[in-house]
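Shown below is the structure under consideration.
The other protein chains are all here in position, but one chain of the complex has been omitted.
As written, the chains take the letters A and B, and residue 1 is the first residue of each chain.
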Amino acid sequence: MVAAVFGVIRAHNLFVVVMMGGIYSFLMATVMVALDAVDVAMTEAAVGAGMSTVLMLAVLGLVKTREAPLRHSPVIPLIVCLLTGGALIYGTIDLPPFGRADNPQNQHVAPYYLENAKKETGAPNVVTAVLASYRGYDTLGEVTVIFTGGIGVLVLLTAVRRRGEGDATMMRDTIILRVVVKLLLPVILLFALYVQFHGDYGPGGGFQAGVAAAAAIILYGMIFGVMAARAVVPQRVVHTLIPLGVLIFAGTGVAGLLLDANYLDYSPLGSSQKAGQHLGILIVEAGVFVTVASTMLAIFYAFGGRAEDALADDETDKPDDWRRE
Amino acid sequence: MIALHLPALQVVLPLLAAPLCALVRRGTVAWAITLIASWAAFAAAIGLLLRVLDEGIISYEMGGWAPPIGIEYRVDLINVFVLLVVSGVGAVIVPYARKSIAARFGSTEQAWFYTMYLLALTGLLGVTITGDAFNIFVFLEISSLASYVMIAMGRDRRCLTAAYQYLIMGTVGATFIVIGVGLLWAMTGTLNLYDLAQRIPEIQNTRPVLAALAFLTVGISLKLALFPLHLWLPNAYAFAPSVTSAFLAGTATKVAIYLFLRFFYTVFGGEGFFVTTPLPEILLLLSLVAMFAASIVAVFQSNVKRMLAYSSVAQIGFITLGISYATETGLTGAMTHIFNHAIMKAGLFLLIGNVLYQLGSVKIEDMAGIGRKMPITMAGFVALGLSLLGTPGTVGFISKWYLGLAAVEQGQWWLVALIVIASLVTMIYIGRVVEVAYFREPTAQVSQLREAPPALLVPAFVLVGAAFYFGVETSLSVGLAQQAASLLLNAAY
Partner (left out) sequence: MTDILASVNYWVTIFLMVGGLYIIVAHGNMVKKLVGLGIFQTSVYLLFLSPGKILGGTAPILAKEFELYSNPLPHVLILTAIVVGVATIALGMAFVVRIHEAYGTVEDDEVQELETDA
């Protein structure tokens, strides 16, 4: 990982930079598995190494790929960074040692979750229990962040211009790729469903499943063209689904309110606390899935659509009208 | 039942309204939803204020899980005061937005703008009301992402680079806050602010806690645009749509200041700890530099919106000056100025938005003689300008009175002199606009102008009225600020 970061600092070719970033994310995911954070590792691999890299590559299709040499001396930034590093070293030197169960952060609230999660929410995957129920409100916020980011990208990239029916693909088509993708597609979608519904018991949940499902369509889009992907999952549908997921999640909270409990309390939804919690977790995970999958797709459509427009411009040598404001 | 769930409703109402706006995708409908949601949020804030005055601190358990297991909303006088300011400004601006936004965007984009507006409001209210350190980060990011998008919807292409720069600096700031929270969590095992406040005094002088303090300071200072970390602010406010500028100037930095107060006073243990760190001195110095440097830069701006943006940096300096005293009067001045500056700056940005709406430019040389053609707008501008520089009878005077009083209490007469001189610099830049607007012959373009429509004038004049009303009747603003200040000093939570 350290080497990858050095690579990013040194490299001037942005493709190299982005690929190094992807490798770094992937290594990070491995480290996370070593740290027992399997749910996080899945997300990082899918989101950090997968989605971000694809996005950045799509952007590189649009902009220059070489970085201009530095014009300023890097001394001041270096000082800023070293100061930060110094503060961190100072701060971490007295932190409790690695890996002990009796460290304060592993004492206070954590044992409560481990002891009671199954009893109170019926989910053996404690991460899912904490995510969707104990700290469910954070997760609602997080879905809202995704929603904000998704709509934000739409505002920026779909609003200004729309033209060009040309359906160039990002990857040059080959028969083998096409066949492989067609075979892979159902497998990935099945996997996504499995991850979604198995999230209570094993690693996984709405986020990971959402990204996986979106990845299937995105893969399809990369090979057959964004237009083809839009034919499978129309843009209008995607744009409707993004807010819908947030509404499902936030609405579940309101249901709690109407049943005379606190916001986001799922217990009254079922006959017992455990049943109610279980149902609540299922519903909000579905909400998460809907928003995450559709946002990822919308972002891909937005970036991919731009890339194809740009490509069409290049091929037909139309006059460049970007710079007009 | 509604009273019981007010803390949740305060944030959830705009949060629910935002996806609805995105769903309907019709500008007018989205505007109506936003109008209802923002005024409902304002009503919720008033309701919360009444409840807090009546029964003291309110704790609301999200999901029914008792803190620190679950996330808690914890409302006391300090944050209900900020909630009131944020939701109030948020509500007043919406009626103005209708015409201003419809003039520039298609129906779908309008709906998206209102979605972002509601999300920014949700995020800011969520940051203010929550009693959980990580929840602060999540809602801070909601409001930040929404603000970046709202800024990037400006008409000048420079709004894009401004938004990008804000995104980079804002994210670094947020990440610094997360590092600080992470260090605190590693030392205590809790994320609940109240719980942290109980546990930190025991380990106050350990190195991780001090490092956490440093990271939180830098992170929050980036967000509140404290002097050397303010670089994102001028362009962001200058090139954003008027509605965005008015909303952010009135709310975003105020919430960051609240976070600063919350962490340094409540979580780290009140005045006793604050004065043992070198923070008061650093803060005093940076505040003074901000008050002068930013005001002087403002004098030389040719874009009036940019001028107002620099003026915001200077006014934030006044607020942090009050915090640096660490006395009740000083904090009262700071809290009062949060309230007062929100009113003034939001009003000024709305009024200059009127000029932009009619004239299409806010360059000072294009505004020659505009006072004759848009008399009402410019009268409001002058009135708020007078308030900004601290004329008696206006809110600006009240804040400066308390800030000066706090300096006198500590026997620092030279500070009083500096406050007066800084106000004089304010007079110079406001004076420049007045001179151009009233004492020059209208240009050909200006002489064809007409006054802005009432839909744009009324919301702005609500704020102008408030600037004068609260300049005389101070029991709400100063009264609450004073109580909040004494709570802060004693770290009562």
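We adopt the following convention: contacts are C-beta pairs under 8 Å (C-beta built on N, C-alpha and C of every residue); 3 or more make two chains touch, one makes a residue touch a chain.
As the structure is a prediction and not an experimental result, all values here were calculated from the model.
Asks: For the full complex, can you list every visible chain touched by the one that's not shown?
Replies: By the stated touch criterion, the chain not on view contacts A, B.
Asks: So one chain is hidden, and I want to know which residue out of B:77, B:97 or B:145 touches that hidden chain in the complete assembly.
Replies: B:145
Asks: Among A:35, A:228 or A:259, single out the residue that touches the unshown chain.
Replies: A:35
Asks: Considering the whole complex, not just the chains shown, which residues of chain A touch the missing one?
Replies: With respect to the unshown chain, the touching residues of chain A are 1-2, 5-6, 8-9, 14, 17-18, 20-21, 24-25, 28, 31-32, 35-40, 43-44, 47-48, 51-52, 55-56, 59-60, 62-64, 67-68, 70-72, 74, 77-78, 80-82, 84-85, 88-89, 92-93, 95-101, 103, 105-106, 109-110, 113-114, 117-118, 124-127, 129-131, 135, 138-139, 141-142, 145-146, 148-150, 152-153, 156-157, 160, 201-203, 207, 292, 299, 302-303, 306, 322-323, 325.
Asks: What is the set of chain B residues that contact the non-displayed chain in the whole complex?
Replies: Chain B touches the missing chain through residues 134, 137-138, 141, 145, 148-149, 152, 157-158, 160-161, 163-164, 167-168, 171-172, 175, 178-179, 182-183, 185-186.
Convention: only the chains that are shown with their structure count from here on.
Asks: How many angstrom lie between the CA centroids of chain A and chain B, rounded to a whole number?
Replies: Those two chain centres are 31 Å apart.
Asks: For a test of understanding, state which residues of chain A touch chain B in their complex under the given definition.
Replies: That would be residues 87-88, 90-96, 103-110, 112-113, 133-138, 140-142, 144-145, 147-149, 151-152, 154-156, 159, 239-240, 242-244, 246-247, 250-251, 253-254, 256-257, 260-267, 325 of chain A.
Asks: Using the touch definition up top, name the residues of chain B that touch chain A in the complex.
Replies: These residues of chain B touch chain A: 1, 5, 8, 12, 15-16, 18-20, 22-23, 25, 60-65, 68-71, 106, 108-109, 112-113, 115-116, 119, 122, 126, 132, 134-135, 138-139, 141-142, 145-146, 148-149, 152-153, 157, 179, 183, 185-190, 206-208, 210-212, 214-215.
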